[in-house]
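Reading through the structure tokens given below for one structure.
Only one protein chain is missing; all other protein chains are in place.
When the chains are written out, they are named A, B and C in that same order, and each has its own residue count from 1.
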Amino acid sequence: MSGFDKVVNTYAEALDGLQDGMTIIAGGFGLCGIPEGCIARIREMGVRDLTIISNNCGVDDFGLGLLLEGRQIKKMVSSYVGENAIFEQQFLDGELEVELTPQGTLAEKMRAGGAGIPAFYTATGYGTPVGEGKEVREFNGRNYILEEAVTGDFAIVKGWKADRYGNVIYRHTAQNFNPMAATAGRITVVEVEEIVEPGKLEPGTIHTPGIYVNRLIQGEFEKRIEQRTLTE
Amino acid sequence: MSGFDKVVNTYAEALDGLQDGMTIIAGGFGLCGIPEGCIARIREMGVRDLTIISNNCGVDDFGLGLLLEGRQIKKMVSSYVGENAIFEQQFLDGELEVELTPQGTLAEKMRAGGAGIPAFYTATGYGTPVGEGKEVREFNGRNYILEEAVTGDFAIVKGWKADRYGNVIYRHTAQNFNPMAATAGRITVVEVEEIVEPGKLEPGTIHTPGIYVNRLIQGEFEKRIEQRTLTE
Amino acid sequence: MALSRQQMAMRVARELRDGYYVNLGIGIPTLVANYVPEGMEVMLQSENGLLGMGPFPTEEQLDADMINAGKQTVTAITGASIFSSAESFAMIRGGHVDLTVLGAFEVDVQGNIASWMIPGKLVKGMGGAMDLVAGADNIIVTMTHASKSGASKLLPECTLPLTGAGCIHKVVTDLAYVEINDGKFWLKERAPGVSVDEIVSKTAGEMVVPEVVGEMGF
Partner (left out) sequence: MALSRQQMAMRVARELRDGYYVNLGIGIPTLVANYVPEGMEVMLQSENGLLGMGPFPTEEQLDADMINAGKQTVTAITGASIFSSAESFAMIRGGHVDLTVLGAFEVDVQGNIASWMIPGKLVKGMGGAMDLVAGADNIIVTMTHASKSGASKLLPECTLPLTGAGCIHKVVTDLAYVEINDGKFWLKERAPGVSVDEIVSKTAGEMVVPEVVGEMGF
């Protein structure tokens, strides 16, 4: 198995090296497909002054909300942060900095960070507060703004199945931001529901090739539902 | 099945509307995963002055080489065009214009074209003939050049299986440029080895969602091997 | 009489075509899915990464890993595809979605839209709205024509921070169907029993009114 075996046995190993002031890119959308175990471990570690790049910031007592509770986040880069009273309080108190980024731009910034694209143009946000201070350029008669890539010291990612080489498959819409996050961490940690032997996953169905993954851990997941909507 | 049934029964229908002077984006790498039926039909149609954006240009008597044979190509945008004597002759005679583009930049330009990203920066080609005349910009102490997206009037794509809604799966390394090509055509034509009913393909394993596909046709493929290398 | 929310959704639904890929925002836009005309099929795109969104699940189908952009549990229809958020917004930004329906606070004669931020109030974020308005060629805004206090939402110039610039051409309000072109509102249809005068009086931006304005039928 040797050098390509990415499996670690504890979250302590998985997040070894995470320090105050670092930037973390987190997968997940709402509470769906979030790296629950990594978040719990970061809470336990007590590291502070974190910059977190994630589409949302969880709820008060679950997901990234736990790190707000621990006053560990200095800055959030997100598209929507509306589900969280602690968030609101820390923001109003000036403890928490927020950089609102359109959802598609955020996904593309992560992808760009992993793909060696330092910046790209997008029409999203042109003429809005998001475009303020950013370069505007016209292509084919339309105006676009320049957006720069993001990368993280760590990326924390939730997968479904992975082989020991770190080839990952996501389940349903729990995919969301996870594949891009996985490419954009200097150290990428993936937690999954099941680890299988190499060869068990069909090569053409792998969402995140193992080259992006540094540490892999099997976790247990509450998978809390944010809005339980049922058919009548 | 209604409005989402993308299946057409003839290549004539599949390429209806293709005219002289148009730009075609073609999937494939070498002779692997090339839209054989579309190419044959374009040869038959005799349309001329085409701009073809494709990583390679086939060989003399197969693949896009057939369109060279028919003197139908005005310009090739490719990363490597070395396997083709007709190509060489037409290029030296000044009949054929060639825009050499690094392979990764070409793939990214197609993706950008489909993804509404008009341009992006890349280090690839900086300081080389590819960078000449292109904007150079520094990000984090490194120099990058600006590359613009490409789109086509048509995209011609080779898949493995697709459902009638145009959800496509590629087989092995016949994937190559096909998924990006599929996103970048005003009209995207996909030919596959097998068409199945919707629901037969697992939603999370689909490489090209049907939203990108306008016309789908079941073809027959020679799948010629360019370099047959066997283990001793 | 002003249209109900259901009637507004019904009016929007008339813009659907067979085979459309559609993104529906939260609120009235979501209701549009209930009024897809008989014999027509549309496929719903949810920007978190699902093309072919189905109805809410039964207890047995309920799955925390299957949600929509509103974070509600949903199902996927037969023939759906599921992908990353980067791929999802590639579709959106690349103009592959045929119709986008969303709410707004204000629109103006230049086709600007404000829908995400009220200064002084806590800002929750734009989510995918800026990408949706920037990416789509075909957008319908649906909102009440005026606020409860009577202030017009169809303005000469948006007063709130924009979601997108120059991207809106069609507006369905509770009073009218209005198009936006050449720096003007163009009154196209009125709600049953609503007078042109009422619509004009509640439209702050310049509006072109044809001699005859047809009444929507329901």
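By definition in this document, a contact is a pair of C-beta atoms (placed from the backbone, for glycine too) under 8 Å apart; a residue touches a chain by one contact, two chains touch by 3 or more.
In this text the structure is predicted, and so the values were computed from the model without any measurement.
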Checklist entry - The complex has one chain that is not drawn here; which of the drawn chains does it touch? => result A, B
Next on the checklist: Using the document's definition of touch, tell me which of A:82, A:116 or A:129 contacts the absent chain.
Outcome noted: A:116
Checklist outcome for this item: From B:5, B:60 or B:88, the answer for touching the chain not displayed is B:88
Next on the checklist: Please identify which residue in B:90, B:178 or B:214 touches the non-displayed chain.
Outcome noted: B:178
Next on the checklist: On subunit B, where is the contact patch with the chain that was removed from view?
Outcome noted: 29-33, 55, 78-82, 88, 91-92, 100, 102-105, 107-108, 110-111, 122-130, 143, 160, 171-180, 207, 223-231
Next on the checklist: Across the whole complex, list the residues on subunit A that are touched by the chain not included here.
Outcome noted: 2-4, 111, 113-117, 163-165, 167, 183, 198-199, 203-204, 206, 209-212
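In this text, only the chains that are shown with their structure count from here on.
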Checklist entry - From subunit A, which chain is the farthest off, judged by mean CA positions? => result B
Next on the checklist: Between subunit B and subunit C, what distance separates the C-alpha centroids? Give it in angstrom.
Outcome noted: 35
Next on the checklist: Rounded to a whole Å, what is the gap between the Cα centroids of subunit A and subunit C?
Outcome noted: 29
Checklist entry - Using mean CA coordinates as chain centres, what's the subunit A-subunit B distance in Å? => result 32
Checklist outcome for this item: Touching two or more other chains in subunit B are residues 115-117, 203-204
Checklist entry - Using the touch rule from the top of the page, what residues of subunit C touch 2 or more other chains? => result 76, 82-83, 89, 92-93, 134-135
